[in-house]
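Presenting chain A:
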Amino acid sequence: MIWLLASALLFSLGAYGVLTRRTAILVFLSIELMLNAAALALVSLARLTGSLDAQVVVLFIIAMAAAEVAVGLGLIVAIFRRRETTNIDELRQLRW
Partner candidate 1 sequence: MSVGFWEMVVLFLLVLSGLAVVRLQNAVHAALALIANFLLVAGVYVALEARFVAMIQIIVYAGAIVVLFLFVIMLLSAANANVGLDLLPRLPWAAALGALGLAGVLVYGLIRYQPAANPPALGGGLPQALGPLLYDPEKWLFALLAVGFLLLVATVAAVVLVEPERILAATTHPAHPSQKEEKVEVGP
Partner candidate 2 sequence: MIHLGLWWPLLAGLLLLLWPSLGRAFALVAAGLSLLVSLFLFAGYGGQGLAYTSQTPFLPEVGVYYALGLDGAGLLLWLAVNLVVLLGVWVAEVPVRFLALAFLMQTGLLGIFAAQDLLLFYAFFEATLIPALLMLWFYGGPERLRAIYIFALFTLVGSLPMLAAIFAVRYLGGAPSFLYADLAAHPLGGSAAALAFLGFLIAFAVKTPLFPLHAWLPSFHQQNHPSGLADAMGTLYKVGIFAFFKWALPLVPEGFREFQGLLLFLAAFGALYAAWLAFSAPDWKTLLAYAGVSHMGVGALGLFSGTAEGTVGALYLLGASMVYGSAMFLLVGRVYQRTSSLEVAPVRGLARHAPALYVLGMFILMAMIGLPGLSGFPGELLVLLGAYQVAPWLTFLAFLSVIAAAAYALSAFQKLFQEKPQAQVVPDLAGREWGFAVLTVGVLLLMGLYPKLFTTYLEPLGRALAALVGGAS
């Protein structure tokens, strides 16, 4: 139960980080924090409901996080090569 509380707090912290960080990498880092908070919630719920399925889902989350990080960081590197920055406030050309 307390770990659900921890998960909620971490999730909120991650959201705060996503909003305040301006470097793409750090935004990404905060997203990982939120993802992890979700995994934590799943694991504690697995405990509370007695279902292993939730743990399996967490495994998948971790696998997907790996894939996502690979692609995401790849994108960041590619953008950095072109624009010499990873500041998302400066990267506004996508808006049109």
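A quick word on the picks: all candidates are chains of the complex that A comes from, given by their letters.
In the analysis below, a contact is a pair of C-beta atoms (placed from the backbone, for glycine too) under 8 Å apart; a residue touches a chain by one contact, two chains touch by 3 or more; residues count from 1.
Model, not experiment: these values are computed from the prediction.
What touches chain A in this complex, out of the candidates 1 or 2, is 1. Interface of chain A with candidate 1 (complex): residues 1-6, 8-17, 19-23, 25-26, 28-30, 32-33, 36, 39-40, 43-44, 46-50, 52-53, 55-56, 58-60, 62-71, 73-78, 80, 85-87, 89-90.
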